[in-house]
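Removed from the display is one protein chain of the complex; every other protein chain stays in position.
Right after this comes chain A.
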């Protein structure tokens, strides 16, 4: 562990020494403020929890192959999600779009983003503040089912609404 840190320090020194002109930090990293922690504290919080959200509203909607269309089942789930989020105004969300493994890595990142955005738009139509809902895409990188049968692929073509305490921007 110590060696690791020393290696890092050595690399830092090497960076300082070897990289004569490191690029200037003129632009602002929008994520430097650590808005997305990716971690949800365990246990029930006053006024709801991520677990309760999953249980009562359902956090996942599914999509057809190569498609970001929301069917009736998906819209019903999103209506419940919107209702829950309206009741729990202290929560913000990240919508994570995912795909099945049938497709190239880069296209699936774009497809996951399209799915996440479809969910985001629907939640906004339900009256949620846009600032509470951000999107991400994992493409085919994070399957929920690892088998390669059609049934498994169906469950991997999904968008997951992750709720976090903190009302967003």
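By our rule, a residue touches a chain if its C-beta (ideal position, glycine included) is under 8 Å from a C-beta of that chain, and two chains touch if they have at least 3 such contacts; residues count from 1.
Basically, contacts and distances are computed from a predicted model.
Asker: What is the protein name, per UniProt, of the chain that does not appear here: "Transport permease protein", "Acyl-CoA dehydrogenase", "Tol-Pal system protein TolB" or "Sugar ABC transporter substrate-binding protein"?
Answerer: "Tol-Pal system protein TolB"
Asker: From the list A:70, A:85, A:118 or A:160, pick the residue that touches the absent chain.
Answerer: That would be A:118, which touches the missing chain.
Asker: State which residues belonging to chain A touch the missing partner chain.
Answerer: Its contact residues with the unshown chain are 4-5, 7-8, 10-12, 14-15, 18-19, 22-32, 36, 38, 66, 68, 94, 101-107, 109-111, 113-114, 116-118, 120-121, 134-139, 141-148.
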